[in-house]
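Below is one structure. I have some questions about it.
With one protein chain held back, the other chains of the complex are shown just where they sit.
We call the chains A and B, going by the order they appear; numbering starts again at 1 in every chain.
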């Protein structure tokens, strides 16, 4: 009984910092509809800033003062990010802002390294709260009790702010209906900045508060991020009570998981998340997404047209030049371009899902890595030849996509995205954990191409054929009836349903198709690297693809591969420099601000402005010839 | 003659609110039937039950002798029912012709085709449909930049794609200028006459209703209070009472006509 109570208290203490970070993320999403990937970075900053302040400020007053100050300072940094970066891109397509927040992650990582150095910092202990209290004979750290006391205080303060003050009423109104608040004459930008300040301050506070239980290190931004996402989604995005409930639930479950299922530490959280979302697709206390709320923001996509002869000839010519790369590019160029081609196919497959289907997946790496693992496992355990493995990899990935899509497509919008993330993480933890079969994080090595393709040049051609072929197939499907049905479901689902289209089935098929194409890329990847590791399934890989798709341009047909090629190329250059993450992060932010339609969309607009391209307002056919046609 | 559509004792309750309460009516083939009533009378609720967007609390909907209660919109569509929406619902990322082509693709069960170019399929059919609604000259324009009235007509062309026997139109002229409304309803009346399609439509604008409807049903607070020919409805005191004494309304109609 004593132990049970002590474990419960440990869980409640852990819930404190988690709740603060999660409530900040939830608040920001609720009001601004921005999924703030950089929230973990603000948490990390809170820890570092708090640490530095504690070195300067003496005693107990200094300690607690440092925590509060750290919250305020991080809040101000967050507000600055909102004003300088995010405000520029509010009219961009749905979820585009998350690209900017991804840039912020990179910038913060390098800045923190510059300022605080690479060594982990051990957090100071809370003055006067170093010891333990014995509760029913079990030791309970005093600071844990302090955390348990502080959390409700913060929660109540938040509750008061949201329900009892004018600002809070605006925040709540904005969470429910943004246009309405704008219509009421409220200064929306001030509200957004304020929300960012508050949300980031909470993250900073959480980071500083956990110092006595740990410290500050450069990996903590990503470590907390997955956990916070899980909490926010389980609680219901935009719901503060939900965040509190979920933080407590996850923390307490974790404690008992550690005690009674010690091997479960990786998986438990995601299993709970999937279970909760299957039961309540919008989280415990979340509100159902109103249709269209997260639909297409900004101007609608342009109609797609099959390429004309001139374009086809040009593309064929460029491909011929590319195919000749081994003769003019040198041996490393072949390796690099093989990598880029594979990544382009991966990005293009996600782009198809996102651009044509309007389905934002945060877990697309599940299919890339899934395809890679299917191929690797087949080679390893069944001695499958490369050719067959390359065929079975997409089939395996497609099957995984069918299974995941079956559940995830019950939800829509951000919840769909979060469910895909949860499944990808589940799959990742399975691969990571099941060392006997998958090799765990030691991976599967020695998966090399068949003899005829073992030369780098030959493998390049194989990758060229399959990747470019895959990209062309994806592109063609966008022009095919299926692509139109998919876009119909995205543009207006009720209309499509009232027109005989089974929108869920169409989306499910698209999800499986995109998963298959990612599987092709995954299969190619394994044989080009000779090995595969769980890294190919982790969140970072999914984010990579997501970022390049947005950077390339969601509402264009070529955005996926253009973004992929550009990003990979630039990255390969930048990593040669010391502070490449800073440079890459700033570059991403600049692109986001300069070209909110993505690279391709931005270039198209530029071309139209310069008169090089025909603008959309006068498409072919409005001119006289069409009108003159006999109406028969 | 068997009715094309029959509603029997349709009810839909939201908690204590009886949005639609025991409504029964039928629609004959080739009939242009109007469903009118003040705001909040339950017209849209009634409509959504007929098309399958909403499940009735009680009652049945019979289409051409088949019970379709609780079937999904896409199944009802397959059985030959087309629909237009109160707020125009078209596909903003496509051209005008492609909007119709998608309907045709669905009708011909080609939506899971991965090989052909969709824009080249059923293009002539689409053009013919657009011609019916007078939109052929705009076939290759981006649907997102159309004027509102043109969108309404596009929607009708889309709804006609599978040669429906019944068309459900939820406020087909909402948001249009008065002259456009008359033209649009004339178009609908012509389609009914030429193709023998039956139409059930809801409408706010009495001009439109009295000018074209063959028969009128009046819904108030979820209940059907009148159902009859145009003249009978015009004379019905209950209807006049619902429409604020009615006099002004009807005289206005006469002035327009």
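As a convention for this text, a residue touches a chain if its C-beta (ideal position, glycine included) is under 8 Å from a C-beta of that chain, and two chains touch if they have at least 3 such contacts.
As a convention for this text, contacts and distances are computed from a predicted model.
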As a check of understanding, state which of "Sarcosine oxidase subunit beta", "ABC transporter substrate-binding protein", "TonB-dependent receptor" or "Amidohydrolase" is the UniProt name of the chain not shown. "ABC transporter substrate-binding protein"
Note: the excluded chain touches shown chains A
For the chain not shown, which residue from A:266, A:307 or A:450 touches it across the whole complex? A:266
Touch criterion as defined above, residue of A:469, A:530 or A:607 at the omitted chain: A:530
Write down which of A:65, A:214 or A:306 is the residue touching the left-out chain. A:214
In the full complex, which of A:86, A:255 or A:501 touches the chain missing from this view? A:255
Contacting the left-out chain: of A:7, A:52 or A:88, that is A:7
On subunit A, what residues meet the omitted chain? 3, 6-7, 10-11, 13-14, 109-110, 113, 118-122, 125, 130-132, 139, 141, 144, 213-215, 217-220, 223, 227, 254-255, 258-259, 262-263, 265-266, 318, 321-322, 329-333, 335-337, 339-341, 344, 432-433, 435, 439-443, 445-446, 448, 454, 456, 525, 529-531, 533, 535-536, 562, 565-566, 569-570, 572-573, 575-577, 580-581
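As a working rule, only the chains that are shown with their structure count from here on.
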Separation of mean Cα positions, subunit B and subunit A [Å, integer]: 43
What does subunit B use to touch subunit A in their complex? 51, 53, 72-74, 77-78, 83, 85, 89-95, 98, 101-103, 105-107, 110-119, 121, 128, 131, 136-145, 158, 161-162
Footprint of subunit B on subunit A - complex, ascending: 296, 299-303, 305-306, 476-477, 479-485, 487-488, 490-492, 494-502, 506, 509, 616-617, 619-622, 626-627, 629, 631-632
